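One protein chain is absent from this view; the other protein chains keep their places.
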Amino acid sequence: MSLLRQPMLWLILGAMALFAGLPGFGGDVALREGLFLTAIAIILASNLNLMIGYTGYVNFGNIVFFGLGGYFGVWLTTMHGWPLVPAAIVAAILVSTIALFFGLGILRLRGSYFTLATIGINEAVRALVSNIDAWGGSTGMYLSVSVYQPLGGPRQALWIVYFLVIGIMGASLFLSWFIRRSKFGLGLFAIREDEDAASVLGVHPALYKSVIYSVSGFLPAMAGALFFFKNGVIQPDQAFDLTMSTEAIVMLMLGGQGSVTGAAVGAFLYDQLRSTLLTSSMFSQFQLVIAGILLLLIVLFVPGGLIGWIGERWPRLRRVLE
Amino acid sequence: MFGVIASMVDGLLLGAVYGLAAIGLTLIWGVMNIINLTHGALIALGMFGVYFLTARVGGSPYVALLPVAVLGFVAGLAIYGLSVHRVIARPPLMSLLSTFAVNMVIIGAGTAFWSTSIYNLPFSVPGITWQGFTFTGAHMLAAAVAVVVAGALYLFMRHTRLGKAIRAVANNRQAAELMGIPSGRILAVAFALGVALAAVAGGLIATLFPFTVLSGSGYQLKSFVVTVLGGLGNPAGALVGGLLLGLIEGGVTPFIAVSWTPVIEFVLFVLILIAFPKGLFARGAAR
Partner (left out) sequence: MTALLEVTDLSIQFGGLRAVSEVDFSLAEGEILGLIGPNGAGKSTIFNLINGVLPPSSGRILFGGVDITGWAPYRVVRHGLARTHQIVRPLNDMSVLENCVVGGCFGRDNLTLAAARHKAAAVIEEVGLGEHRAVLARHLTIAHKKRLEIARALCANPRLLLLDEVLAGLNPTEVARMIEVLKAIRRQGVAILMIEHLMQAIMSLSDRVMVLNFGRKLAEGTPAAVVNDPAVIEAYLGTPDAAHKLAGEG
């Protein structure tokens, strides 16, 4: 049972190496920008999978973690002159703490009631942040070029942020994998199947749900801090965009909820599809329409997503792809 | 002081329209336990329906509501058949996603055809000015129409065979089927009715404010708030919830910046959802 003999370990490390190496060696900036967005998508989808796929709670407002992380990160780096990495970590800790607090309230709700509450929380936070003058209100905050100086100027800073995001992407996948094989993960699966039965079997649902909700916010918050640092500006409507929330769900469905690779593969495919559609002269106008049709077809006919479908065809691969 | 009261009255007028929009959402929830995420898109389609019927064809926007309602009903049947029927018995995520997918298609197509620029209905209704405060004519008419439509729906649900069948299915689908009510057809009709109400409400909103293809999503969120205030699945509660929301909006506007109203609304939304998941007016225990 050595860790080194687990295919998943090498899958994740391989993905990280490809993401870092492909643009890294050639210095291909366009490729880097494309993969940067894909990596962000993988981070969002695989952490959302902890809630939807593992625990069975549909968090429609998951983007609130990303947005709040961005705000805390930008605030600490620009207003308080913090270095990027500590700022991102503290942002993530703050967001996870807030999530724990939110979770204690809304995780008493089940099914669609919970989903509505997550939408409400995202909108409440968006509205609140739009009123915080210290954070620039509805116009947001702009970063001055000087914040990139400690990282060796803007050009080098973009590369550094990129590699950090790849690191978080890897961390997200490892987190999903470890939880999946842990006792904690088993408790989550039991809650997903039947929360009351799980409780009768000894799982503490309230505790488990609060912890996973909080954990599922940590890495997206870090990613948000890095994303908006690189972006140079953060605004409420961009940071708390429900469309991004729902796109993360679409990615999860596309790849297959509940598995480590499903979230990643779905995010990758969706992001490739989106950029292909956006750059095509014929379809750029109809990107949403095509994505919508795709989602409907998946929900109706392949609810297990790509990985679920593969697992049914070739049961042996199921173990490898987890 | 009079300004506050006047602002609250105007809030009530708008609240009636919010209520009408939310009735469509809550009706569908009550009958089939599905949150219809095409709601906002249909509100937007209702806006454009009224716009094109009045600006291009001519005539009063209030008359245009009738064909918009019919088109909304037909669209509702189509959406039900396409995306809802098959997922009704599956976990909530599936119906959320299938209706959201249709929403993406509608909004995507709408954006492609009409862009996201601002549209405005070219019409005006004289208002009433009293003590220096103007009650907009369009607001009063919209509220009146909303109340009439809600009343008609109430009568329909109480006194027609179809309405009673819908209520029976909402109460207990299995029992209704045992009594010989074709629940599949009833579900389709109820869904279409909910969608038609959204379209009509959208058409009414178009008579009040400028709009874009994307405006629907904001009113969808408002409908969520109203629905939760009034109790998910409770159409009468939705109208009261709408009035309440309008009253809150109107009541706070004179005192704080407009940008704070959504904060109040959504904080209230989450708190009520946690404390009273069955709504403020539910009889008996909340859970």
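Order of writing sets the labels: A and B. Residues in every chain begin at 1.
To be clear about the criterion, contacts are C-beta pairs under 8 Å (C-beta built on N, C-alpha and C of every residue); 3 or more make two chains touch, one makes a residue touch a chain.
The structure displayed is predicted, hence computed values, not measured ones.
*Asks:* What are the shown chains that the omitted chain is in contact with?
*Replies:* A
*Asks:* Based on the whole complex, identify which of A:Val203, A:Ala239 or A:Leu295 touches the chain you can't see.
*Replies:* For the chain that is not drawn, the touching residue is A:Val203.
*Asks:* Have a look at A:Phe189, A:Phe283 or A:Trp309 and name the one touching the chain we're not showing.
*Replies:* Candidates A:Phe189, A:Phe283 or A:Trp309; residue touching the omitted chain: A:Phe189.
*Asks:* Under the stated touch rule, tell me which residues of chain A contact the chain that is not displayed.
*Replies:* The list for chain A reads 181-183, 186-187, 189-190, 193-194, 196-205.
Convention: only the chains that are shown with their structure count from here on.
*Asks:* Going by the contact rule at the top, pick out the chain B residues touching chain A in the complex.
*Replies:* 29, 33-35, 82-83, 86-87, 90-94, 96-98, 100-105, 107-109, 111-112, 217, 221, 224-225, 228, 232, 257, 259-260, 262-263, 265-267, 269-270, 273-274, 277
*Asks:* Help me check something: in the complex, which residues belonging to chain A touch chain B?
*Replies:* Within the complex, chain A contacts chain B at residues 52, 56, 58, 60, 105-106, 108-109, 111-113, 115-117, 119-121, 123-124, 126-128, 130-131, 137-138, 242, 246, 249-250, 253, 285-293, 295-296, 299-300, 303.
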